[in-house]
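Read through the structure below, which is laid out as structure tokens, and then see the notes.
Yeah, one chain of the complex is gone here, protein chain that is, but the others are all in their spots.
Every chain is named by a letter (A, B and C) in the order it is written, and numbering of its residues begins at 1.
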Amino acid sequence: MADDVMERDVSVLEKERVAPVETLRRSDEALRLPAVAPPTALPLEPPLVPQVGEQTRAVGLRAQRPDSRNHGLGLTRYIDDIALPGMLFAKIKRAGVASARIVRIDTSKAEAMPGVKAVLVGSEIPVNSFGPSLQDQPLLAAPIVRHAGDGVAAVAAVTEQIAEAAIDAIEVEYEPLPGVYDAIEALKPDSHKVHGGDTNVYASKIIKRGDVEKGFAQAYRIYEGRYYTPGIEHAPMEPFTSIADWDANGRLTVYASIGRITLARCDMSRTLGIPISRIRVIGTVVGGNFGGKNEIRHEPVLALLAKKAGRPVKGRFTRVEEFVASTIRHAFTMDYKTGVTKDGRLIARQVRMVLDGGAYCSFSETTLGKACILSTGPYEIPNSLAEGYVVYTNKTTAGSMRGFGAPQVCFAYESQMDEIARDLGIDPIEIRVRNMFREGSISSTGQVLHSVKVKESLENAVKKFGWEARS
Amino acid sequence: MNVTITVNGEVRSASVPPETTLLVLLREHFLLTGAKTGCDVGDCGACTVIVDGKAVNACLMLAGQADGRTVTTIEGLATREGLHPLQKVFEETGALQCGFCGPGVIMSSKALLDEIPNPTTAEIRNALAGNLCRCTGYQKMIEGVHEAAEMLQSTTTPATLATKTPATPALAALPQR
Amino acid sequence: MKPFGYVAAQDSEHAVALLAEYGKGAKLLAGGTDLLADLKLTPHPPPAVMVDISRCADLKGIAITEAGLRIGAMVTHSEIVNSPLIRDTLPALAEAALSIGAVQTRNLGSIAGNLVTCVPSMDSGPTLLALEASVTILGPSGRRTIGLADLFVGPRKTSLAFGEILVEIVIPKRNVGKPTGFQKFGLRKGQALALVNAAASFWAGEGLFTEPTIALGAVAPTVIRAPKAEAYLAGRPVTEDAMAEAGRIAATEAKPITDFRATADYRRDLVAVLVKRALLAAHGRATPNRKDIAS
Partner (left out) sequence: MKRRGRGIASMWYPVGFTVAANPSGAVVKVNEDGTAVVLTGTVETGQGALGVLSQIAAEALGIAPNDIHIVSGDTDTCPMDTGAIASRTTYITGNAIAAAAAEARDTLFEVASQMLGVKTSQLEAKDHKIQVKGFPARSAPIADVALRAHLVNGTPPIGSASWNPPTVPLDPETGQGKPFGTYVYATQIAEIDVDDETGEVEVLRVTASHDCGTAINPMLVEGQIEGGVFMGLGFALQEEILFDKQGRQLNPNLTNYIMPTTLDMPVVESDIVDSYDETGPFGAKAVGEPSLVPTAAAITNAIYDAVGVRITALPATAERVLAAIKAKRAMEQKQIPA
């Protein structure tokens, strides 16, 4: 591909108004200066600046956000709006195969391309693993590829176009490995083990209160159901982007659209093998997070490329990378078994859930824990047992996403609640009120709850909606 | 190739490779970074700008296709006198959250209000269907366009209204799909 | 995007000349909404040069001519949506155009661009096919006119020879004003790709289905007609039951595939529903005098 680009016969193109392939020769590395200044005179009147005056309360005000004016003017500087002098553009080559061993990587053609300033493979990374709980995720796969979005090599070049051509020019030879692509399959003893060992289960959780068997024995009826929710993409409008920049003293500054700069700094320190204090992380305004920008993705790779090239390096995910190389919401398979009394009181609930963790751990443990704790729903159930497992598969890594397992279990427990209400002929509002937490209720973990407002929320919603009971 | 466009009222030229999109021309050559790169293939609308009065995806138009045309970006909306009503309403009501989609949403809304000064909710929803937003659920944006329309109309004298392009027949007149 | 060259054609003759000049490395650029997105995503090499025809004035315009309703190749979807002429005579065409993409892409994308992608799910196809449109093609050896159905060869494959361009779409005069309905079903309401789309058209003189036509999209390698369903309707009294039966027959004529968007069975179910609804929509537009006005 790159050869094709480089060696294309340009004679056909050297005709009027056709200015082809010049990009590759162009290498205009100088910082471009602004050609058009925004016509807006700043600051605008009336100014959004401190005003001294009467002010009785700040809390409870429908106050204008401090960033809203810049947002509306298009002046908010997101990370992709920042360019440092001499900055290079990085691209990461994605495996495209979900389970394989890298036999050989040949980066020589990429390195020889004009405009390419640095190339990096996984073996060059000081500590090639990261993760918020288990450090099981490589920055660039070496030598095992565990999902199709794994990076295998990276390039920094003077333009994005050259970087793209360069990663196309990197040759990677894979030895295919067996794979496992389904969470339930991954539980089987003979399934492919994504990280070796004898199981794909990498975290489990039990939340147990009372005695569910006793509860079921006393139940008037027992309801059982399986519920499934799929993998979901965060899809923030801003793709994941970072810039790495070293100073001459060996201090690294990373600009990143990341919601957790302290964790990011620790992860970078560990992977790069430099002290935490030598790294500065500047979290730029995040263009949508939803849990997808809670940890590093490529920053150490950019830092190493920047170090090699001696110039700042920006990396911006394409929209496709945003899907395949970021994390996603865990797909859940949930078995719910609930015992109720004749008047619709929940007296026992057993939940078993299997989470598809994808190739690496990320925030799986937290997600699993929250899901198990919350699986009773906002209801007082004297006997409950939740057990959950999260398994590796050769799929996109599942991590934190808005709700951490709560939307999944809520879908299950509220669907089943509806079934129970209909089967028992109890109004769906009434059955919830009968079971709901109240001030001082005990949760599934034995916690005494305070400021419990679930009944009020139900009453308000019913009133606002105009829900009328049907006979 | 050389490209000359009138952007936000100023005539500008640049020499760019032919495969340069209007979005790259604006962001990298003119440093007008208001239009955003969200998907780069016309799905998200974060790059929306107005070319010759029409809202378009700047990522799907070559710089060469914009040659000689008039382009308005988010940076060209406010004047020295103040904010455009859309900007005013959006900032006051919290219509934007992370704000990344905002420049596109505002430009789509502007193109709509230029064409239909008093749009229905259905027309607003239709005009913004090409602008994905992951934060807001669109509600405050839709309300904000209504409010901005009212502001614009209250400041427009009947005489200037009459000189405006006649409103095209309401899209809502077409049966819903 | 990978490097390529660019040249703007002044008119259709110029475009044909440029294609001849640059040869196989050249590719026509219309609105660009499909082509540029494809170029950014595909690993394949780009064309050597883009011949931009979006500015050709002779490819613009919507008008009634001797032959019928002429829509220039480079007319955008928005122009169709907003055309008083089309809204008045063939509102289903405007509905179909309105169902494409979003405002931004409709402002760029052209009707001919949509047709020559030749994707089975194109939204411009069914209505035009149901109205028995023809297309005019300009090539090195001059002009030729073919039925729209003959343009479609297979998925992403048209009968255009290299060096030819599509210059206009003509709906025959006899069908201008013919009551027509368009229906589309996608996975969401905005920016939807059709799982199935359908158009139906008929005159309802004396309460009978007269010259009924039905066209289906996204359920075969190209947009297709449903001749058996059409034959079933011809001459039958206009009733909802007949429309439903025509839908069921059309479903047997569809040859949909299963992909990640939907199964073939579901697409067949949709064909039955959408054909019925398209016929109902057409019926809603049928007024006894309409044919006289048109002819």
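Couple of notes before you dig in:
Rule of thumb we're sticking to: a residue touches a chain if its C-beta (ideal position, glycine included) is under 8 Å from a C-beta of that chain, and two chains touch if they have at least 3 such contacts.
Because the structure is predicted, anything quoted here is derived from the model rather than measured.
Within the full complex, the chain left out of the display contacts the shown chains A, B, C.
Per the touch definition above, the residue from A:M113, A:V152 or A:V286 contacting the chain not shown is A:V286. When the omitted chain is restored, the residue from A:E111, A:E124 or A:E233 that touches it is A:E233. Across A:G96, A:P143 or A:P382, the residue that sits in touch with the chain not pictured is A:G96. Touching the missing chain, out of A:E111, A:E124 or A:E419, is residue A:E419. Of the options A:V324, A:V340 or A:V354, the residue whose C-beta touches the omitted chain is A:V324. Take chain A: the residues that touch the chain left off the picture are 48-67, 96-99, 147-149, 179, 181, 205-209, 225-233, 235, 258-263, 265, 279-291, 293-294, 319-320, 323-324, 328, 366, 369-370, 372-374, 377-378, 386, 393-396, 400, 402-404, 406-407, 410-411, 413-415, 417-419, 422, 428-429, 432, 436-437, 443-447, 449-454, 456-458, 460-462, 464-465, 467. Touch with the hidden chain on the side of chain C covers residues 41, 102, 185, 187-191, 193, 260-263, 266, 269-270, 273. Seen across the whole complex, the unshown chain contacts chain B at 39, 41, 43-44, 93-94, 97-100, 124-126, 128-132, 134-142.
Operating definition for what follows: only the chains that are shown with their structure count from here on.
Between the Cα centres of chain A and chain C there is a gap of 40 Å.
Computed centre separation for the pair chain B/chain C is 28 angstrom, with centres defined by C-alpha atoms. In chain C, the residues that touch at least two other chains are 1-6, 8, 41.
Shown for chain B are the residues that touch two or more other chains, namely 1, 17-19, 40-41, 43.
Against chain B, the residues of chain A that register as touching in their complex are 17-20, 22-23, 26, 32-36, 38-41, 44-45, 64-65, 67-78, 80-81, 161, 234-239, 285-290, 316, 318-319. Those residues of chain C that touch chain B in the complex are listed here as 1-6, 8, 29, 31-33, 36-37, 40-41, 46, 50, 52, 54-55, 78, 81-82, 84, 87, 91, 94-95, 98-99, 101-105, 107-108, 183-184, 189-191, 281.
Per the touch definition, chain B reaches chain A in the complex via residues 1, 7-10, 12, 14-15, 17-19, 27-41, 43-44, 46, 73-80, 82-83, 86-88, 90-92, 94, 96, 98-103, 106, 132-135.
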